[in-house]
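The complex appears here without one of its protein chains, the remainder shown in place.
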Amino acid sequence: MKESTGSKAAKGVTLAILLIWTLFPIYWMFSLAIRKGDELTGALSFLPHSFSMEHFIDLFENKGFGTALVNSLQVTCISLAISLVFGLCCAYILARARFQFKMKGPELFWVLLIRVLPPIAFALPLYIMFSNAGMLSTKVPIILAHCLINVPFIIWFMITFFENLPVSVEESAAVDGATESQLFGRIVLPQVLPGIAAVGILSFMTSWNEYLYGVIFVQSPSNFTIPLTLATLNSEQELAQWGNIAAGGIVSLIPIAIFVMIAQNFLIAGLSNGAVKE
Amino acid sequence: MKKSNKLYAYLMSSPAMLVLTVLSIFPLLFVIYYSFTDYYYLSSGKPAFIALENYTDLFADQYFRQALWNTVKFTVLAVFFEVLVGLGMAVLINSVKHHQKLLRTVTLLPDLLPPVTVALMWQIMFSNNYGLFNNILGLFGLDPVNWLQDVGTAFYCILVIDIWQYAPFVFLLLYAALQSVPQDQYEAAAIDGANAWQRFTRITLPSISKNIIMVVLLRVIDTFRLFDKVNILTKGGPANSTATITQYIYQYVVKRNQIGYGSAATVIMTVIVLILACGYIRENFRKNSAQKG
Partner (left out) sequence: MFKRSLALLLSGLMLTGAMAGCGGSKPSEQDTGAAGSDSAQSTTDPIKLTIAARGGTHVDVINSVLPAFESENNCKVEVLGLEADDLKQKVALDSKNAKGAYDLCMIDDPVMPEFCDTGVLLDLTAEGYKEDADFVKASLDIGKYPYAEGDVYALPFAGNVTLLFYNQDVLDSVGAKAPDNWTDVLNIAKQVNGKDGKVGYVIRGQQGNPIVGDYMPILWAYGGDIFDKDWNVTVDSAEAKAALQMYMDLLANGANYEKNDIVSAVSDGKAAMSLGWPSWYISGGAATASYARIPGKVDASSTDQPSGVIGNWMMGVTANTQNKDLAIKLLEYLTSAETQKSAADVGAVPTRTSVFQDTELSAKYPFYATLLDATENSRVRPRTPLWSQIEEAYGIELSNAIAGQKDIDTALADAKAQIEKIVK
């Protein structure tokens, strides 16, 4: 399968357009974040004329970004770990026809329904629930709310990945005497690692940027997450501080980009497993 | 194995089900119940049962109908282009031999940014004072456009931002799906003399069609909730041309504490999305029971 020079060139051009389209707004954000404050009023030049870390310093010294980063990491990581374990197990059962039980149909529908519910209206009854349970001063409500968003997402998406796997592999392993949990852990999961990595990344992202539930449940500035802190930088009542907003976007991007780079390694791992190619 | 099979199935699926049920049964009943009342959160009296009045009021409200129509139109356009662009990105990047890892990370970036920041960065670029886009138009001697406040452009500006942000989402999930397409099929097709387009339509598309349908569904669900960008950039204007259902609900639930009315709007929104999703579910159920024997 050799590529012709023509198609190579076309590919190169498409790729270049794609990169410009994707990266330009991000370049713009970055270039605003590193400019001095007085360069951010009036006409903005394409290239920055000054360099300064003042916005980043201001965020950490005066806007509580340090605490918010820690809180966000905590909430995101814990809720993602829970969601992945629960979601993967459940998705596998729902995807495999050999598991038949009465509640299967309703469970499938229930998961879908929860994914469809709009958070904007469900935040209020959840608030009432957590408030009565006296949990609002902790991070538990936010973590649970993130699970509520991510578990259905993971289940739903992983079902298709499990379904795409041929059952023959499991069947032959079962004949060899493997138990169900061995099948799941040793045979099935490794083959859907790309899917796990992808939903992992997207769930992390959802959780990291989640605002609606966060703002309703938070009771103390010491529990603020990154999106909540970012939101206070912008309001109709005050002039936007472009430098801080852009710098906040960069700070928020870094942890999640690191996570993506780690999780990426699993994106192609499934291929190296010879069992798929039967 | 058969008996332990059932136990195993319950054991594996119950933790997730438990979390989902405990967290959502009360909210669900709450929203459905109060959608039939005139519940105003701050009122000291008990909410009165008003049967379907909220629902009839909603459908009689031209702003709601406008928001509904905007949302449907936006969802159809956004999801179509996001899947198109996302699929293109996935196939393209999957075929690149060098720096694939770097490319993957870089193309994902728009999706990783906080929505607030995304909206504000685009606002600066769209600005009709010193905005970048108008400067570019100026270079070609064209008149500036009031991108976000002109009835003809505001809706499409929001659309462009949404596609920019979420095409990478589609890309990632489809890219992951492409990884499990067996390579030998391509090799066989190449031997048969199939060209790139034929390989794409005959092998790639059928192999990931399930994933595409799933991505469409997930995007439809999420796009139906469009709110952040509208709230920050246009507030539903100009002339209500960018008002969405979620923004409408926001006005009632968040700004006015009109829980009853807002709940009714929520129920309608949920039902619409469920109807859209139903096709997929039925398909899934049928298949699941077909494999039963």
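Quick notes
Letters A and B mark the chains as written, and numbering starts fresh at 1 in each.
As a convention for this text, a contact is a pair of C-beta atoms (placed from the backbone, for glycine too) under 8 Å apart; a residue touches a chain by one contact, two chains touch by 3 or more.
Quick caveat: nothing in here was measured; it's all calculated off a predicted structure.
Across A:Leu23, A:Ala97 or A:Ala240, the residue that sits in touch with the chain not pictured is A:Ala240. Set against the missing chain, the residues A:Ser7, A:Ser50, A:Ser172 or A:Thr232 yield one that touches it, A:Thr232.
Within the set A:Ser31, A:Gln74, A:Gln100 or A:Thr179, the residue that contacts the chain not displayed is A:Gln74.
Interface note for the absent chain: among B:Ser14, B:Gln100 or B:Asn146, the touching residue is B:Asn146.
The missing chain lies against subunit A, touching residues 41-42, 62, 67, 70-71, 73-78, 80-81, 84-85, 124, 127, 131, 136, 185-186, 189-190, 193, 196, 200, 215-216, 218-222, 231-240, 262-263, 266, 269, 273. As for the chain not pictured, it touches subunit B at residues 41-44, 63, 123, 127-130, 146, 148-151, 234-241, 243, 251, 254-257.
The rule is simple: only the chains that are shown with their structure count from here on.
Averaging C-alpha coordinates per chain places the centre of subunit A 15 Å away from that of subunit B. Residues of subunit A touching subunit B in their complex: 1, 7, 11, 14-15, 18-19, 21-23, 25-26, 28-29, 32, 42-44, 46, 82, 85-87, 89-90, 92-94, 97-101, 103-105, 107-122, 124-126, 128-129, 144-145, 147-148, 151-153, 155-157, 159-161, 163-165, 174, 180-181, 184, 191-192, 194-195, 197-199, 201-202, 205, 208-209, 211, 226-227, 230-231, 234, 240, 242, 245-246, 248-249, 252-253, 256-257, 260-261, 264, 267-268, 270-271, 276-277. Contact residues on subunit B toward subunit A in their complex (touch as defined above): 1, 4-6, 8-10, 12-13, 15-17, 19-21, 23-24, 26-28, 30-31, 41, 88-89, 92, 95-96, 101, 103-118, 120-122, 124-125, 130, 132, 164, 168-169, 172-173, 175-177, 179-180, 182-184, 186-187, 190, 196, 207, 210-211, 214, 217-218, 221, 224-225, 227-228, 232, 246, 249-250, 253-254, 259, 262-263, 265-266, 269-270, 273-274, 277, 281, 284-285, 288, 291-292.
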